[in-house]
Every structure is written in C-alpha cells, then in structure tokens.
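Left out: one protein chain. Kept in place: all the others.
And now, subunit A:
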C-alpha cells in the first residue's frame, strides 16, 4: 500500500488551550478517512494543520499528494450569482495562463460534469440551483483537476438526508474508479460508518485511529450533538 500522508506525534496547542497531542496516522492511497469528534474537539484545527495553515507545536506531517481538491462547508453564492454550473466548475482549471480553455481542459470539464451527474444541469445558473446541486458543483470543481487527495470539510452539513447520501455515493464511486484518497471531516457518525474505511476520532485532546469497522460509536454518544445526528439518522433511514 502506498502511503499518501504520514503523521507522527502531531500536537497543536494554543496559548489558552491544548487542542490535541500525539496524533499518529498513516493514510494510504484510496483510503476514505473520516475525521470525527464533537464540535470544538479540534477537527478544524487538525485540517488547518494538514493544509499548512497552522504550524504544529510538535510532530511532523509528510504529504505525498501532488494535487488536492477541497470542498469547504460554506460558499458565498447568492441567488443572483451569474455563472452557469459549467463555468463555475471551470473556475477550478487554473494550471494554464491562457484565457480560454484548451481541448484537454474542455474534455476534463465534460468528464467531471458527467461523473458528478451535472451534465443536464450544466447550463443553469448556479445562483438558481438547489442546495444539493450547488454542493455537487463544488465537488465537481474540487475534482476537475483529477486530484490525488480530496478533503470534504463538513460538506454534507447543510444537506437533507437524501442529498447527503447522493453526494457521498458520487464521492465513493469516483474514489473507486480513480483511486482517490478522501479525508471527510464530519460529526455525522452514520455517514462516516457507511462510507469511511478508517477513522480519526479527536476527543479530549487525543487522537484515536483505526479501521472504521472498529469505531466504537458509544465513545461519542455522550456528546449531545452526536446523539442528535445519530438519532436523526435512526429515524430517517
């Protein structure tokens, strides 16, 4: 198995708060790692450290991924946003300086629109698209350069139950076909359980890792928010 990211003895502390200590983790190509934990546990801090936006107090991260796609939780797209879905996705094609798209770039764009099931919606304005369609467009933009690593930062948090499964089905399918490595930050345990292959649980300043099948969800059940997330899933599934 080829290691994409290797993390050793990672610790991040703020002057007034110890966030986490001693996280050790190896992420292999094709893994679907779910980063779970309560709100404020340090999931975002972990992600920011991984993205080199924060310097760790201790430890080392070796990232072998040459290309990376990132889907953030929020986007500032209002109802009068003018670009079509196709043109929004094409914004991600930034490797060339030419103002127009090359034939190869057009090909990439057409492919990713098909793989994210957006072909029939490609010409509608993103501002008028539904929440789920917008999220698919954000995903397509993150994947248009065929990254080795995809980071989903609470990307399903604002979606209804049907849409979040639909979105993660697309990610899972793409991962299988392209050997994509996925890091999914979420507090939605049923989703993590269904799609993840591995987990990183950040809790009480510690990071526990393992195969998803071994995640003991009762560790998180004490948290009110996760109880709600699990309860909703239980009611709706």
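Here, a residue touches a chain if its C-beta (ideal position, glycine included) is under 8 Å from a C-beta of that chain, and two chains touch if they have at least 3 such contacts; residues count from 1.
Everything that follows uses one rule, which is that contacts and distances are computed from a predicted model.
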{"item": "Omitted chain (choose from \"Gluconate 2-dehydrogenase subunit 3\", \"Metal ABC transporter permease\", \"Cytochrome c553\" or \"Adenylyltransferase\") - UniProt protein name", "value": "\"Metal ABC transporter permease\""}
{"item": "Of A:8, A:29, A:75 or A:178, the residue in touch with the unshown chain", "value": "A:75"}
{"item": "Per the touch definition above, residue among A:138, A:184 or A:199 touching the missing chain", "value": "A:138"}
{"item": "Given A:93, A:149, A:167 or A:180, the one touching the chain that is not displayed", "value": "A:93"}
{"item": "Subunit A residues that touch the omitted chain in the full complex", "value": "51, 70, 72, 74-77, 80, 82-84, 87-88, 91-94, 96-99, 123, 125, 138, 141"}
